[in-house]
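Below is one structure, written out as structure tokens; comments come after it.
A single protein chain has been removed from this complex, and every other one stays in its place.
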Amino acid sequence: MNIARDQKQILLIGFQNTTNWLSEVSGRIASLMILGAVLLTCQMIFVRFVLNASTVWQTEIVVYLMVGATLLGLAFVQKHKGHVNVDLLPIWLNYRSARILAIFTGLTAITVTAVCLFYGFEFWHLVHKRGWTSDTVTAVPLWIPYLSLPIGLGLLLLQLIADWLETLLQQISKAGM
Amino acid sequence: MDPLSLGLVIGIITILVLFSGISVAIGLLTVSAIFLFIFDGVRSLELIPEILFGKLDSFALLSIPMFIIMGASISSTRAGADLYEALERWLTRVPGGLVISNLGACALFAAMSGSSPATCAAIGKMGIPEMRKRGYPDEIATGSIAAGGTLGILIPPSITMIVYGIATETSIGRLFLAGVVPGFLLMGLFMAWSIYATWAAGGRSAMPQTSYSWRERLEILPRVLPFIAIILGVLYTMYGGVATPSETAAVGALLCLIVAMIIYRLTSFSALWNVLRDSTKESVMILFIIAAAGVFSYMLSSLYITQSIAEWISDLDVNRWTLMIAINVFLIIAGFFLPPVAVILMTAPILLPVITGAGFDPIWFAVVLTINMEIGLISPPVGLNLYVINGIAPDISLRTILVGSLPFVACMLIAIALLCLFPSLATWLPDAVMGQAL
Partner (left out) sequence: RLSHQWSTKDVRHQVAQIVADEVAAANVELDIKIFPSKSLFKPREQYRPLSRGQLDMTVFPLSYAGGQQPSFNLTLMPGLVKNHDHAARLSSSPFMAALQEKMAEDDVMVLVHGYLAGGFVGKEKCITSPSDVAGLQTRAAGKSFEQMLVGAGASIASMASSEIYSAMQTGVLDAANTSSASFVSYRIFEQVACYTPASDIALWFLYQPLLMNKSTFEGLSEEQKSALLKAAAKAESYYLEEAKKQDAASVKVFQEAGVEIAEMTTEDFAAWQAIAQETSYKNFVESVPNGQALLTMALAVK
């Protein structure tokens, strides 16, 4: 009995640590992508203004870097509780009800993210299968930027689940005492 | 159900969901998914990831993280303190010189940062302790910085202006210019109140005890030069034919990073990483709200609610100023609870046709809207700047900060009234620089 419980505990901690690590790594990648977008935009201005040469591909790549950074950064921001929220109801409720509400909103967030992830993956898969490209001279294979949808939403889902388990466990241990 | 009552139901449910403590972006996604599922069928959910991606797929949005990096890199140095110190050495003879210097520093810093909390933090970190040390009442020390920080979104660059420009397709270059005069007008009002309040509080102790020699005054000037250089560099890039407004932000970000590294010796890898990490956090948070609000407005449009509300308002046939007052009240209330970006994205598609239909200038309205959002930043229950100040000066109660901020809310209301009486306060500069409005 006890051993089984311990194993569960270890699994849970393992899951949470892995998720946290993934979120940190994706946050770093997102930061680097934003930095890359800054430098690439400056390169574009230099090429156009100083060299008076063509800048065909830069804007597109910069936009994809930004979209990618945003989606990859979702889990990182979630981990650091950086997604702004309005906690009027939880403040107004008593402690117990607020916890229950938190568990419920957590579950809602997980569900909605899972739905987005499901259709996001489906969409990415379609783009990949059909070999769609952007309608520009660069003709970027769209599955590359769209890959940030399933990856970013997937990582966000993991982080939401980890956070939710945390809330749930706190609630259970409080109730147990 | 007719679209108007459906709109009402959605409005109420959205408020309830957002107040539950769920993050704003996911809350908007939740409401959108529920109503799309009910009224457009399960297949319409397929569109959500595409719309999320599509909303972010815009070059103009690039400037949001860029302007955040500008503010973050500079505020991670002691540049903010340099700024108000320099101003103070020149303003010692003015009553309440220090609070005036701090407000001036807020306005100047706002010219480099697109966000209000960043401006608040940059000046407040040093400014608030210094003001308290010199005997300024806590209310004034904190309220002035909370209010001064809101200039971050009025004086260009401004994230809310970018978001408004994208949502309504108005020129971002023009919007930026429109915020300049009202920004400094507001700064003037803030200063006037601060002087009066310091004086009324018997602030003899707050009067200058130190006087600076001319040598000391001149000595500090070079420390303000980096600011001037950055602001001039950005202005030249934007209006001098080097780059479009969206591209300019990247130049500003790079300039600020370079200035922070070279002049303020921000060279350690971990310090730079902190700047980048904090900027990423704030940018991703805002961009996610933008993407989710895109799904939300798709849902409203798809259920024909946006169109019906706009038609309903224009059929009301009320006096245009009654309409403007009603819109302002609505915006202030929305701003009490929601972050500016969310308010703008959720209301702009509905309000813009109404505004232009009633003969108001969309550029002018952007300024009024922004000041409304500034009120929201320093008012309960969700006032971002109040929390920032609370973080800087944890020993001052939120209530004191709030009481200190209230008179500044009145200043903002006066500014809105002045803008209504003299619309050219907002439209004169963009017209003068960029020619008559389209």
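Remarks
The chains carry the letters A and B, assigned in the order they are written, with residues numbered from 1 in each.
Quick note on the criterion: contacts are C-beta pairs under 8 Å (C-beta built on N, C-alpha and C of every residue); 3 or more make two chains touch, one makes a residue touch a chain.
Computed from a predicted model, the values in this text were never measured in an experiment.
For the chain that is not shown, the touched chains among those present are A, B, taking the whole complex.
Taking the complete complex into account, B:Pro245 is the one of B:Pro245, B:Pro340, B:Pro362 or B:Gly404 that touches the chain left out. Checked against the hidden chain, the listed residues A:Thr18, A:Ser54, A:Ser97 or A:Gln170 yield one contact partner: A:Ser54.
Residues of chain B that touch the chain left out of the display are 43-44, 46-47, 50-51, 54, 57, 59-60, 169, 171, 173, 238-246, 298, 301-302, 304, 306-307, 349, 434-435, 438.
The omitted chain makes contact with chain A at the following residues, 48-49, 52-56, 58-60, 130, 132-137, 139, 142.
What we mean here is this: only the chains that are shown with their structure count from here on.
Taking each chain's centre as the mean of its C-alpha atoms, chain A lies 26 Å from chain B.
Taken in their complex, chain A has these residues touching chain B: 27, 30-31, 34-35, 37-39, 41-42, 44-45, 49, 59, 62-63, 66-67, 69-71, 73-74, 76-78, 80, 82-91, 101-102, 104-105, 108-109, 112-113, 115-116, 119-120, 122-123, 146, 149, 153.
Residues 16, 18-27, 29-30, 33, 45-50, 52-53, 56-59, 61-62, 65-66, 69, 237, 242-243, 247, 250-251, 253-254, 257, 273, 276-277, 279-285, 287-289, 291, 337-339, 381-382, 384 of chain B touch chain A in their complex.
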